[in-house]
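Quick one: this structure, given as structure tokens, is what I'll be asking you about.
One protein chain is absent from this view; the other protein chains keep their places.
Naming follows writing order (A and B), and every chain is counted from residue 1.
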Amino acid sequence: MTQEDWVAMTVTVQLAALTSAILLAACLPLAWRLSRSQSRWRPVIEAVLALPLVLPPTVLGFYLLVLLNPDAFLGGLWFTLTGDALTFTFSGLVIASVIYSLPFMMQPLLGAFDTIEEETLEAAASLGCGARERFFAVVLPTSQRAIVAASLLTFAHTIGEFGVVLMMGGNIPGETRVISVVMFEQVETLQYSGAHQLAAALLLFSFLLLLLVYGVYRPSRRRAV
Amino acid sequence: MTRRPWAYMVSRFFLLALFLFSATLSAQTATIAVAANFAATAQKIADKLSEESEFDFKIVVGATGLLIAQWRHGAPFDVLLAADRSRPQTLQEAGYVCADCIKPYARGFLSLWIPRSPQLLLPEPDLAALDVHHLAVANARLAPYGVAARVVMDGAWGKDQAKQVQIVEANDVGAAYSLVASGAAQAGLVALSSLQDERVSTDQYWTIDPRSYPAIEQWSVLFPRGEANAAARYWFEQMQLEPVRAIIRDAGYAVVEE
Partner (left out) sequence: MDRLHCALSLQKGAFDLAVDLSIAGSGVTGIWGPNGAGKSTLLRAIAGLERRVAGRIMWQDRCWLDSDHGVSMPVEKRPVGIVFQDARLFSFTDVRGNLEFAHRRAFAHHNGMPFQQVLRTLRLEHLLDRNVASLSGGERQRVAIARAILRRPQLLLLDEPLAAIDVNQKAEFVDVFRQLTQQLHLPVLYVTHSLDEISVLADELIILDDGRVSAHDKTQQAVLRIDVPVLQRRDDAVSILDAKVAFHDPAMRLSHLLVDNEPLLVPIITAAPGERVRLLVHARDVALSRALQTGLSIRNQLPALIESISDHPDATYADIILSIGEHRLTSRITRAACRDLDLREGEAVYALVKSVSVTQRHLSLPVSF
């Protein structure tokens, strides 16, 4: 790997890490609220939050281009707040990744939270836990495996992000040039050995990550005594 | 103008699963793999040639490198209309295609496009005076348009750019066009052919002096499979002859005299 490739790798890992952190912070309360909700709007909200799963990445990229433009509303807002454009920046990419990887954080969390019974929460309340404490002292520990799995999945998914970045990244080294685009370029320019190497490295990395998700964090068989 | 980027995107990712049933195609049909930036023109050529002959043509659009990779692994392409010269030459030097099986078919031109140009009122393109947030170009690693753009930019700003303008790369010149069309980039060095295709008002763009950048030549490749296909040979030959060349010129390219 060249110096350039390492820079791209760094950008990619930073993007994945930041995206996962933001999604974790945002989705924990959101998934909890949604899980406890009895509202008839829940299926609608769930469907909306799952949209990035089925939306073609290029469509997503395109719409983000349009929305995050300094001339458009959202992009303009950012511009007035920070003095920077949002398009073709790392920040813009983070926003895109957050939307693109949202279902990968949301779905496992929602699934885990749905399995938490009211009875357990009543028991916690009877031991003196208010609503916030019930969440931190009972819900989170109970769901820790799902939380770790969701985070790792989100991270891995963002590492592999391509279509969105291609559409709206701008391929700026050190800023929006990610490893998946590097690989694409290598294939495009018929540099197959480089592409093979990079692909193998990414494959290994993702595999190890997923092994972590499914292996170490599989619910341990309760040992019968 | 804003609806066309859709077509570009859709056509770009129009994958090859389509012609997996090419087994049913007879020797009267040829499969032509086309680089995205030439797709629209290729379709016009296909329409014309099938009118004038008993042949049929299937157009498959994609990124040149991907199309080649697919072909290497068995995709049933008869002809490739590449976006550059170097890759067809590489194929020939490596012995994958015969000596006469690569020919230039078009020469592209670079234009500076600034859709909201009224503020600029430049009689001539002066990149050094350009003051926008983002300038979209094609990726120089992947497309000759990108190489040309780099040369032009280096000429305007010197090797270390003044950086009042941020350069953003799209993976090909069509994507660069989309970036400008969507408003994400305020200006771009794009293909003249796209501007003409989309009937963009001529007061929004300037053609850069072709002498200031290396010629953007696009070459075609006749694959071994195509050599045995009458329709493919017909296409390959017709690309060098007048009716087709007129279409190519109309589209904003020049033809290359070898």
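Just so it is clear, a contact is a pair of C-beta atoms (placed from the backbone, for glycine too) under 8 Å apart; a residue touches a chain by one contact, two chains touch by 3 or more.
Not measured: the values here are computed from a predicted model.
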Touching partners, among the displayed chains, of the absent chain: A
Of A:18, A:55, A:94 or A:125, the residue in touch with the unshown chain: A:125
Contact set of subunit A toward the excluded chain (per top definition): 119-120, 122-130, 137-138, 141-142, 144, 222-225
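Throughout what follows, only the chains that are shown with their structure count from here on.
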Rounded Å distance between subunit A and subunit B, as computed from the means of their C-alpha atoms: 35
Partner subunit A, residues of subunit B touching it in the complex: 5, 9, 13, 63-66, 68-69, 87, 90, 133-134, 136, 139, 141-142, 166-171, 175, 178-179, 182-185
Sites on subunit A touched by subunit B in the complex: 56, 58-59, 62, 65-66, 68-72, 85, 87-88, 166-168, 170-172, 181, 184-185, 187-190, 192
